[in-house]
Structure formats: structure tokens, C-alpha cells
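So the structure is just underneath, and the comments pick up after that.
Heads up, one of the protein chains got dropped from this complex, but the rest are sitting where they should.
Coming up: chain A.
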Amino acid sequence: MTLQHRITQITRDPNLSPKQKSNFLALEAEASLPYMALSDAVTEAKESGIICDMFEGNAPFKPRYVLPDYAKFLQNGSEYLELSPVQDLDEALNALTIIYHHVPSVTNIPVYLGQLDDILLPFCQGLDPETIYRKLKLFWIMLDRTLPDAFMHVNIGPTDNIVCRTILRVDAELKQIAPNLTFMYDPQITPDELLQIAASNICECSKPHIANYPLHANSFDEKGFGIVSCYNSLPLAGGANTLVRINLKEVALKASSVDDFFNQVLPHYCQLTYELIEARAKFLHEESNFFNSFLVKEGLIEESRFAPMFGIYGMAEAVNILLGTPSNHYGHNAAANELGHKISKALDAIVKSTPVKYGYHGLALLHSQGGMNVDKDVTPGVRIPYGTEPNPIVHIQALAEHHQYYTSGISDILTIDETVKANPLAMMQLCKGALSLGFREFSANVASNDLIRVTGYMIKLSDIASFKQAGSRTNTTWLGAEAAVNTKILERQPRVIAHEQSPTHAK
């Protein structure tokens, strides 16, 4: 198809809004530029689907993910945006509304909205709970309607405070796909009662997902971190300059044996991945002029706090291929699980010993990548393939060992039988169990909820149903609709109990 033909199609698409058309047109324009110079080996690995640049574009003029220091912004105001330091909650919400439109990302919509309870709490002194509730609810509706993208992500917790509680209340009430929400849990700080509210919310609307705060905090420096987009943990006041991922399934197919995989093939493709990372980061940092922006000049982000994410996926298939076993072996068999852990450990060693020019303390960050709508017959990250999941506890036990290695994020999505809705205490206990075994994040979908999680973002099943006829005002719906067809997300097995126990329990 010629460029002109594609552009014609986009401009005339009956299901896209003008803004969505503009985005797609911009992508086409960027894609018409020549790619950065790469060696033949990298180009070949890229074209054969072994390494993938996540369609970030041929000339990366903005980082993939940006995490501004919003506390500093509220405190100082912004010369560029002509805003004075914030005095009260109204001004804070107004200032945030403004700056969000100036925070770029791969999606053109901010993927990080801030640790909202921490940054808003100072402006809530003296306000009664009902006022805070009304203001936050309007703010929440505004976010969903004006920044329609479920990669947009809010953090709350681990402390118990009125803003945190109000956000949980509003989020469960509105059941919007956006913003995505992470609740930080620290067993030393977070009361059980608050975690229980979060767990009950999951039963209501599959949000928030729950992060193991001490584990994340220990992975970053005292300046802090944020969780953005779909389960990406990154340095605060920094972000990810790029994400390149490697398809472990394809790598395993190139290996003649397990030893060959570890000694030759995996290191080789990791090296090619690094070459692509370096080329992309170099363009962003040296040619795009992004780091001349007001975000840098006003100290809201620092260039040295950006790191490339070294992503992996297809672990399940890689293990099954290397062991020559049936396709449902991974996740169910001790030897298969251990080989998986060994691969993660090897990747960790490579990433921790390979310097990059533009990295966090000179390094990339290892990431278990949550999949894309185009992935066929390959499982996201280190997850257990859809439809073959064991019961939630075996599931968690099989994967917990991986979590220590994936500094910039790892996730699995447990799909829980809807009987849990009548028993949110069970959801909380499952979450606590997972975090105590070393899970970085706990995410669960409850079967039968309309709002569900795809890879990392949220969609409504009812939106998918109507999408084909009517399009959607939400940018991520089409991803979900495509993923539903290509990646079998809807085939995830709800597991909790054997069928004979449900719905009746008679002897």
C-alpha cells in the first residue's frame, strides 16, 4: 500500500475521531522517514520478529514514558506555563489538568499522572470529606473524558489518607477505564482495612492493581519511582527513553540445545537488542531536542534519570521449546518453571553488566513485557499461557521467583472466578500471599466484570462489542478489540474452585 493510500484511508475512516486521525497521520509521517542506521544483523533480527521496537517510530522525538516530579511543579508553579505556585486543592487540580497536556509519551497522552494522594494531601487541609470527594470525582471524570487512554496511570498509597481513600471510592463508583490505578502496599505502613478496600475494588472493577511498595522502593534511589502505563516501574523525575523487547520464543527456536541457548544464542540476540536500544536512545537524546524542553529546564525531569527498558516476552514458549515438552508444561511442572527462572536470572546478569550510554546509573532496566495486540501464539512476559492457568496459588508459586529480576516491571493477571465477589476477604488474602512470596505487583480480573485488564490496560467488554460498528472515543479500545482476536485474552480461565462446587453446594 502506498503512503498516500494509507493516508487516504485514515482521513476517511468513519470510526476515527479527528484527533485519532491526527495521531495516525503523524505516525504515518514519522514512519515515512528512514530508520536510524543499524547493522544488517539488527535489521534482520528486527524484521524476523526476534527483536521489536514496539512501533515507537523511526525518529523518536519524545521518550516512551515520562514521569515528571509533579510535587515540585505544584510547589514552584511553572514559568513556561505561566502558573504560580499552587495554594489550594482547586488550583492544584487545575494546574495538573494543564500540565498533563504537556507531558509527552509514546501514546501522546501522559502515562503518569503522579502519586496523587501524596501531592494533593497538603492542599486538602481543612476541607471536609464530602468536598474532597466532589472535587476528585469531577477531576476523575475530566481525566477519562479528555485524556482517553487507559495507559494513563495514577499511583496512591502506601499510607492511609483521605485522598487515597476518596480516590478508591470514586474509582469503584465510576468504573472508568481511565485512569489506570496502582495502589502501593507496604505491610509496615498500610492498614489491613485499607488494603481490604483496594481488594474489594478489584472485585468491583478489576482496579487497582497492587504494588509491593518495599520491593519497588528498594530498586530505586531516594528520589523515588512511579508505576506508569501498564506495570512499568521507573525513576521519578525521569522515565524510559525507549523500550525494545526480545521474543524469547524466537530465540529458543534458533538454539540447538539448552546450553546453546544460554551460551550462544541468547547473548547474541541480547547484544543486537542493545544495539537497537543505543541507536534509538542516541537519536532521542542527541538529535530530537527533547531534552531542551521546559520539563527539563524547570527541573521536573532530569535527563540522567531516563533509562531504556530491556523487555522480554514469550518465556513460556521458550521454556517449552527448549525442553521439547507439550505446550501447557510451563507453569505446571517444576523443571519447566526452574528453567524459566534460570533464563530470567541470565537476563538479569546480562542487563546488570551491559553499560548503555543513556541509562539509569548507566544501565538499562529489565522488563517483563505485557504483550501487544499484534502478538500471535506467543505469551506476554513470563506469564503462563492463556487458558492453561493452574489454580491461583499454584500460579503465583510458579511465577514468584521471576519477580526479583524485573526492576522495571512484571505482571501477571490472575483471573478469579466471580464467586470471589461475595468474598473480597479472599481476594485480599490472595494478594497478601502473592506479595509475601515476592510478587512485585498483584493484578486480578474477576470473571464477569465488564471492565477487564488486557495486557496492562483496561477495556470494557461492552466497548469491544460495539467497537466494530461504532468505533470508540477511547484510544485503547481498538487495541483491546484486536487483542481479543489475536491473543486470546478472553480465553483466560477463571480459576478458583472446581465446577462441582459452583453454584450449589449439595451433597
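Note that a contact is a pair of C-beta atoms (placed from the backbone, for glycine too) under 8 Å apart; a residue touches a chain by one contact, two chains touch by 3 or more; residues count from 1.
Here is the rule we go by: contacts and distances are computed from a predicted model.
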Next on the checklist: Considering only the chain that is not displayed, what protein name does its UniProt record carry among "Cytochrome (Ubi)quinol oxidase subunit III", "Ferredoxin reductase", "ABC transporter permease" or "Radical SAM domain protein"?
Outcome noted: "Radical SAM domain protein"
Item to check | Residues in chain A touching the chain absent from view | outcome: 391-394, 396, 416-423, 425-430, 432-434, 436-437, 496-507
